[in-house]
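Apart from one protein chain that is not included, each protein chain of the complex appears where it belongs.
Then we have chain A:
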Amino acid sequence: METEELHWKAVRARVSRPRMGTIFYRLKFLLVFLLLVTLAFFPSCRSGRRGHSLVVAGSTSIQPFADKWAEVFMEKRPGEIVDVQGGGSSAGIQAVLTGAAHIGMSSRELKGDEKELYQIEVAHDGLAIIVHPSNPLDNLTIEQVKSIFLGEITTWETLNGQKKAITVVVREEGSGTRGAFQELVMGKSRITKKAIVQDSNGTVREIVSRDPNAIGFISLGLVNDSVKALALNGVKPTEEAILKKEYKLVRPFLFLTRETPSGLAREFIDFVLSDEIQELVHKEGLIPVRRGSRPEGSR
């Protein structure tokens, strides 16, 4: 009994302690919180005012490259901010149309109304059809590739003699790489439902590099020794073949603006087309637009 009473006292003491103090305590808390919030936003306000800020948004295939370009650009031009965002080609086009971004990035050709935009090719990207390095196959026709991805050819037998089922690996609906493949190879036909779906070039490559029976497609710039890129119609995916337009699976990397680019946007685009960045483009596995040529635009 005694201990219970003691316990009650303790509880009462605890309950009644924060009387008047609570309100002030809460106010103080609120003030500190508000202060922290303003502090958090302060640096961004300042930098926003001091320099110009350029928003570049769109294709996630271009994004990692554009990030680097922006980094180099900002190093050379302290005070300027280039903000590179993803979202996908369609989102990038939308962002330019609505003015949410100064420059849009698209890794597919524009269609319909989108052609209103001012477009500048900054690089080309090839699509490589990849298989496991142990696969004896070196070449396929585009028709064969199409049949495989349609699900008409389901074993390697007619292609390389092995009686193994083909593991088809593709990208997810909506991705630029899949869109390019759909457009360049499949046309109006549907990619088979049985295909394994991955959400990045890296995971497609990873799966193909581990499965001797797999076939997939990735950005040419991301092909490495872990997979084998096939020749198409006898043409190997090399830079020369792409520049000569002999290798067919190529898509443009486009920068888009609503008007003829001016100001910071113009400077950034010129910078990307400069020899220095085009060299970088080349090093990273993309195909530079022909050097020395003026940016081609079309309305």
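Keep this in mind: a residue touches a chain if its C-beta (ideal position, glycine included) is under 8 Å from a C-beta of that chain, and two chains touch if they have at least 3 such contacts; residues count from 1.
Throughout what follows, contacts and distances are computed from a predicted model.
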{"item": "Protein name (UniProt record) of the chain left out of view, among \"ABC-type xenobiotic transporter\", \"NADH-ubiquinone oxidoreductase chain 5\", \"Phosphate transport system permease protein\" or \"Xanthine dehydrogenase\"", "value": "\"Phosphate transport system permease protein\""}
{"item": "Which of A:Ser53, A:Thr167, A:Asn233 or A:Ser274 contacts the chain that the document leaves out", "value": "A:Thr167"}
{"item": "Selected residue (touches chain absent from view) among A:Lys163, A:Lys193 or A:Lys245", "value": "A:Lys193"}
{"item": "Residue of A:Ala214, A:Val227 or A:Leu254 touching the missing chain in the full complex", "value": "A:Ala214"}
{"item": "Missing-chain contacts mapped onto chain A", "value": "12, 15-16, 19, 60, 86-91, 94, 165, 167, 172-176, 179, 182, 190, 193-199, 206-207, 210-211, 213-214"}
